[in-house]
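Left out: one protein chain. Kept in place: all the others.
What follows is subunit A.
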Amino acid sequence: MTSNNPRAGWEKIGDQFYQKVQLYESVFDADLELENYFVAGAPYGGALALWRDASKVARYRTGQSTKSTIDIYSSSGKLISNINWEKGPIKGLGWSDDEKLLVVTEDGIVHCYFGLHGDFQPFLLGHGAEEYGVVSCRFWSQGFVALLGNNTLIAVSSFDEPRPRVLAQPPEGEVHSWSLIPPAYTLSRSVEVLLAIDKTIYVVDASESEDRGLSDGPFKHISVSPNGRFAALYTEDGKVWVVGSDFQNKYSEYDSKAKTTPTQICWCGNDSVILAWEDEVHMVGPNGAAVKYYYDDQVHVVADIDGVRLITNEACEFLHKVPDPLEEIFKLGSTSAASVLVDSIELLEKKSPKADENIQRIKPNLPEAVETCIRAAGDEFNHNFQKQLLRAASFGKSVLDLYSSDEFVDMCEDLRVLNAVRDFRIGLFLSYEQYCRLTPERLIARLVNRRKYLLAIKLSDFLHLPSNKIYVHWASQKVRSSSGDDDAIRELVVERLRGKHGISFETIARAAYDEGRSHLATTLLNHEPRAGKQVPLLLNMEEDEIALNKAIESGDSDLVFFVLLQLKSKLPLATFLRTISEKPVAAALVESSARAQDQDLLKDLYYQDDRPVEGSNLLLEDAMHQPQVHAVMDKLKLAARLLTDAKDPTAIMHTRALTEATQLLKMQEAFDKEITDSSGSFLGLSINETMYRLIKSGYSKRAASVQSAFKVPEKSWWWVRLRALTAARLWGEVEEIAKSKKSPIGWEPFYNEVLGAGNTRLASSFIPKCTSLQPAERIEMWVKCGMIVKAGEEALKAKDLASLESLRDKANGQQHVEIERMLTQLRPKK
């Protein structure tokens, strides 16, 4: 990497340049027989997982344990961790975007290792994986697809909450090779699988399996480009075809002239294909031009989004297309403005006046030139050239007026970060493009997983990113690994994290709990500010009461309910009820949820709490659900019985009401038998409604019996009678009533109701009885009945001249005469 030539390792294929850069030297121990290993690399220059291929014979070496392990290395060959593996043959080994290692066994168990250090979560593929066995797997950044022995495809598209789903069933037959298009690049937004069966290729998604109708197979390899638009197919006769992933167009063809099928085919960026044999690599560019690299021993190819990592025992190399800005600047004979700008920096260092001359010449294109230089600096791996390019950019922008330096400053920061993590001790070699796609946050997460806490914190501060997660990770690690006594560790952790924002003590406490140090966990948990987070752990720790208290404190009813459901299933009922009895919120939640689904629990609750009225009300509700009148009465009886010992006024009132309700139902049942008109059953009516119905149907006697049985107040009784009679237009009975001397509701309602029913004659008969009203009101009443003369008489009695005069206007014919007569009577005699 100390070459003075910026074009070191450039190779022209077709009209494009490719560069092979050596990233790290002497990567693996020479004794490590790479040819016996499977190698899987995490995206964006991430970790490498090595697993010894059990089918190959290995040389026995002294001192090496025979235990089967999955070894995780950085790109620079530093061992990060060993994961013990004793679960049988591995059928799929791959990484997700966020460096989760996925190991799929033959019987369909997936181990999802997170954090690079052997913590894992297993899940099952199901869907017949056990029966038919997993044959192989293909991974993409957030998921994978497994191929079973019966050609069934199972897709998993999220590892946080894995839900294996079966894709459409492809046809039977040997699968020669297969690949997938990640969901982000398909039209359907769900994963599509390309299967080479017989001579053709099938495209399989969630709903259908479609034959693409090719006839040149069988294809021994299929590989899809990182952007999902192209596919490379390797035919039996050693040819590589590059086609669109929709199989509509064929772009190029290359004849490898090889006798053996390559071990691996993958894409290098989006425009060239790599064919790899044990010790030979062909790179096929656009239009079938190719270059070949030869190695002494086994080479493993790890594809990334913009290039490939080539891994041998001696070195880790990065093969990629030379990015456009670099090509523009460093290409031999380049005359671009950016190239001139870089040249002039050399001249400037030599204090040559030509530097300024050059600048003036490219002035119109200077802003673009500066930008190109900045971008090129990002793409360049060599420190010296990075500096040179940035100097050129800096020189160029100093000549420009009004130039925003943001881009320049950002690039400088990014490069410092990139150079820091590219160090062989860290071994995270990312290209600038990979860094942009990975995002700084996830880069820091990767550092944390490698336990490079100091660097992670420094970079976080440098990039203004929150560093709390790093501290939490550190603390959890500390808790896990140190063996000191609980209080010392707690003090150390708490002291170290004091004053830091947003520390999740829950995570740290969980780590302590998982190590079996529950005392430490409990004390750490007290520092957690989020009540909600404390709860699940407390439940795990069997600290039920504290968990419930914390849940209530959080105010989140979901959380309270969650705890309650857990408690209910594990505690004896009596203990459970006692636990909640002093906590009104919890009790309220239990009550309202039980009301909807678990009446028995509610009965127990009321019984234990000694709330007989509530218990009786519950039975009353039960009564309402009964379709049979006798069942209703039974329930009412039960409800009343619950209250026998209660002495408070509510209970007494309820008891009485319940007895009356039964009594009423009995009477109604009797009425139903006696009265068979079309008005329907009496059952369910209220007392007033029952009387109303009876009177309306002409059974006033029976109604009166109801009234006396339930001591219905006189006023209500009169009103019911009045309403029922007018509604039924039983005028005769109304007249009967009118003969009584006094009405407890006065006579005005009679007037109003009868008038409302349209019987003016009868209505008017009540007017003289309304003695408590003002004359003016009575006049109005007469007028409403159309009896102007009567109204006049009323006015005359009250000596109300004004009303009389206004009446004159309403009167006609004979009435007019009468009114006039009264008027003269009333007018003061002149």
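Just so we're on the same page, a contact is a pair of C-beta atoms (placed from the backbone, for glycine too) under 8 Å apart; a residue touches a chain by one contact, two chains touch by 3 or more; residues count from 1.
Definition applied: contacts and distances are computed from a predicted model.
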Item checked: Omitted chain (choose from "Ubiquinone biosynthesis protein", "Auxin signaling f-box 2-like protein", "Vacuolar protein-sorting-associated protein 33" or "GPI transamidase component PIG-T") - UniProt protein name -> "Vacuolar protein-sorting-associated protein 33"
Note to self: I'm checking contacts with the chain that's been left out. Which of A:118, A:367 or A:684 qualifies?
What the structure shows: A:684
Next item on the list: Tell me which residue among A:20, A:282, A:422 or A:469 touches the hidden chain in the full complex.
Entry: A:469
Next item on the list: Identify the residue among A:284, A:524, A:664 or A:783 that touches the chain left out of the display.
Entry: A:664
Checklist line | Candidates A:204, A:613, A:695 or A:783 - the one touching the absent chain | finding: A:613
Next item on the list: Could you tell which one of A:137, A:311 or A:623 touches the chain left off the display?
Entry: A:623
Next item on the list: Determine which one of A:88, A:173 or A:756 touches the chain that has been left out.
Entry: A:756
Checklist line | Residue ranges of subunit A at the interface with the undisplayed chain | finding: 161, 163, 166, 188-190, 206-207, 441-442, 445, 464-466, 468-469, 501-504, 529-532, 553-559, 561-562, 565, 584-585, 588-589, 591-593, 596-597, 613, 617, 620-621, 623-624, 626-629, 632, 649-650, 653-654, 657-658, 660-661, 664-665, 681, 683-689, 692, 710, 712-713, 715-716, 718-720, 723, 727, 745, 752, 756-757
